[in-house]
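Before I ask anything, let me first share the structure, which is written out below as structure tokens.
In this view, the complex is presented without one of its protein chains, the others remaining in place.
Chain lettering (A, B and C) follows the sequence in which the chains are written, and residue indices restart at 1 in each chain.
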Amino acid sequence: VRYVIAAGVHGIFVLGSTGESPALSDQQRLEVMRTAIRSAAGQVPVLVGILDCSVRHAIEFGRAAEEAGADALVVVPPFYFVHTQNEILRYFRILRAALQLPISAYNAPTATKVHLAPQTVDALAQERLIVALKDSSADLSAFRQILLQQRSNDQLHILTGRQDLIDMELFMGAHGMVPGLANEAPQLFVRLYEAAQAKRWEEARAVQESVLPLLDVRLFSSDRVSRPAAAVGAHKTCLKLLGVIATNTMAAPWDSLGPEAEEGIAALLREHGIL
Amino acid sequence: VRYVIAAGVHGIFVLGSTGESPALSDQQRLEVMRTAIRSAAGQVPVLVGILDCSVRHAIEFGRAAEEAGADALVVVPPFYFVHTQNEILRYFRILRAALQLPISAYNAPTATKVHLAPQTVDALAQERLIVALKDSSADLSAFRQILLQQRSNDQLHILTGRQDLIDMELFMGAHGMVPGLANEAPQLFVRLYEAAQAKRWEEARAVQESVLPLLDVRLFSSDRVSRPAAAVGAHKTCLKLLGVIATNTMAAPWDSLGPEAEEGIAALLREHGIL
Amino acid sequence: VRYVIAAGVHGIFVLGSTGESPALSDQQRLEVMRTAIRSAAGQVPVLVGILDCSVRHAIEFGRAAEEAGADALVVVPPFYFVHTQNEILRYFRILRAALQLPISAYNAPTATKVHLAPQTVDALAQERLIVALKDSSADLSAFRQILLQQRSNDQLHILTGRQDLIDMELFMGAHGMVPGLANEAPQLFVRLYEAAQAKRWEEARAVQESVLPLLDVRLFSSDRVSRPAAAVGAHKTCLKLLGVIATNTMAAPWDSLGPEAEEGIAALLREHGIL
Partner (left out) sequence: VRYVIAAGVHGIFVLGSTGESPALSDQQRLEVMRTAIRSAAGQVPVLVGILDCSVRHAIEFGRAAEEAGADALVVVPPFYFVHTQNEILRYFRILRAALQLPISAYNAPTATKVHLAPQTVDALAQERLIVALKDSSADLSAFRQILLQQRSNDQLHILTGRQDLIDMELFMGAHGMVPGLANEAPQLFVRLYEAAQAKRWEEARAVQESVLPLLDVRLFSSDRVSRPAAAVGAHKTCLKLLGVIATNTMAAPWDSLGPEAEEGIAALLREHGIL
């Protein structure tokens, strides 16, 4: 946390997908959250992920986050059962009524297997149920539709959660980004953001293109290590190599990437001047 | 619970998908489990579902089930992140090492979005990690492959979780079934099972065919009510109409089916002599 | 053709998926069809597949089949574009109006990427657009629904196109089957059919189970050879080994299975007493 704050990020998001939140027990989640809030020490806001199947449990955890001093909540649609857009809207209504902190919606269809449709985002915005949207979907057409729909709505902050098309998403009108890789290379993303703010689009694109080789986690996935495990494991390995965290062990049943992958990641980081 | 025991079922499964388990908080799950165990009063075994994304949380809940006096655990592969078959196998190994009760694997790909492959079932059986399999997938080819693979393995009890093809699954060699509708019409399934045991296949088929109209929950799903909500809501409405439970309200964000659907369900039950 | 007639099959289906029809030019299709009709010599009916994206081209080819002396046409929904059920119904209406021969609908969603829904089959039957259905889908619930819907309709002949669940599909009420493997082992399927006709279900199941190892084409598929190429290639290799055809070369771009796969197939055939 201190590492990324020093680099100039504008906020901290804990207990998202990259934070392995669904794989942690409640006790572990509380510890992660409290540590982050203590480390941020009020310098930047701390956003806490609520990735849950149970509205009742989500409320319980949201209240714990409020008590711990979090600044905002980031909520995915409930998963396991696939819900209709109306049911998703009801879920956000119930959380909004039960909790005090501002809520961001988080569209993560790869994990939740349900899309937060543009018309649902619009309903969430019009009912003032959310203050922000983090969109990690691969559907840029829908994302563009949301951006245009909400262009005149200055109450909704729209962020991208993807990492390989940030330059274009800022170009389309997104207000910011929540890239997992900002854990390792926060400066790069601060630079990309500033270039976009100044409409130096070619520079933004050049920074984005320089980041791309770091993102290819497919290199490290296999029958043994799933794609999401490879992604999270690559992050943890980077941070261990950078001396930020002590171990790259992931929550079970995810297995370690193995020494060969770790060397590959170290080589990548050196090649890009991060290590 | 007493209702179905009176009808002659051979066991009780609580906190599965039909039991809305993922939508409940831990506190609610513990209550459901304890009530079921108390009501069963040792007459039939009580199996408790562990539908979780976190291996650590799954272990905590499994231990609570052990303390409460459950007879066995029923475990789906972890969801949210999509795991490889190797990662699923590791998940079961970890649970097996940490818990005492017998474990059944539960293949529910509609909900978990991952298939428990025949070769994984075989590994689970060979390593003695599980004593039973409940298969609710629609893939009868894979189910047949599992049945033939395990035919000589008398340590693995293979059950179907589907409701519309039970006659055929018993005919293929399944040892039993876990039909959600047995909550409402346990006699029908007891009859179907006994016919199959006696190899009176035409009778088994006739019972199965008589059950089919009761299963068409698509009639009650809509933009407002998702398919799984319609399925669970139809169950709860049946049980309310039968006087078994007091309300058919489901865990939020699922909305009630509405009066029209309730009348439709009542008509169906009357037509089939259940009400 | 003469090989399978000698074994007692009740009809011949040419230019289906196993016959690589979509990969052939019009000229090649005409030759295949004429050869089959000549060889059948009126002993059994010859059904000709119309697997097309263009209704106009389908009509042209249907007329060519009529002139060549075919006995019936087997029609898949048009592919490339994904059509609605209403558009599929219109397609069959247009073909019915333009052609003389009886038409069978062929549900092959793996290839056409669209499902022929039970209510569409019902509309096709009620409008007397088809005399038969061949269903190769993996959806046994939908197939059962069709069988029950059409039970009192003695004008519609319902056949399964799957090969691994034939015993059960006959048990559910299917009238017959069109198994690709009948090209190599027609006696087995004649036996399976006769057992089912006599309601000797356990015998039907035993025959079906004995066939299963022959069906596992996944053994022969790879990055180089796709699943459908492996399936068709296994058929052609069998027939070459049996001396029925001269070569197992497939239509480009499908590559040959290679010598290792051919030996594997030969071993399988010997093991099952076919070679």
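One rule holds in what follows: a residue touches a chain if its C-beta (ideal position, glycine included) is under 8 Å from a C-beta of that chain, and two chains touch if they have at least 3 such contacts.
Computed from a predicted structure; not experimentally measured.
Asker: Which residue from A:75, A:168 or A:252 sits in contact with the chain not drawn here?
Answerer: A:168
Asker: Would you indicate which residue among A:30, A:44, A:68 or A:140 is in contact with the undisplayed chain?
Answerer: A:140
Asker: Out of C:19, C:62 or C:78, which touches the unshown chain?
Answerer: Touching the chain that is not displayed is residue C:78.
Asker: What residues on chain A make contact with the chain left out of this view?
Answerer: Within chain A, the residues touching the omitted chain are 138-141, 144-145, 148, 164-165, 167-168, 171-172, 199, 201-202, 205, 209, 212.
Asker: Contacts of chain C with the missing chain: which residues?
Answerer: Residue positions of chain C that touch the missing chain: 17, 22-26, 28, 51, 53-57, 60, 78-88, 90-91, 94, 111-113, 222-229, 251-255.
By our rule, only the chains that are shown with their structure count from here on.
Asker: Can you compute the centre-to-centre distance for chain A and chain B, using the mean CA position of each chain? Integer Å is fine.
Answerer: The computed centroid separation for chain A versus chain B comes out at 34 Å.
Asker: Roughly how far is chain A from chain C, going centre to centre by Cα mean, in whole Å?
Answerer: Distance between chain centres, rounded to whole Å: 49 Å.
Asker: Going through chain B residue by residue, note those that touch at least 2 other chains and give them in order.
Answerer: Chain B, residues with two or more chain partners: not present.
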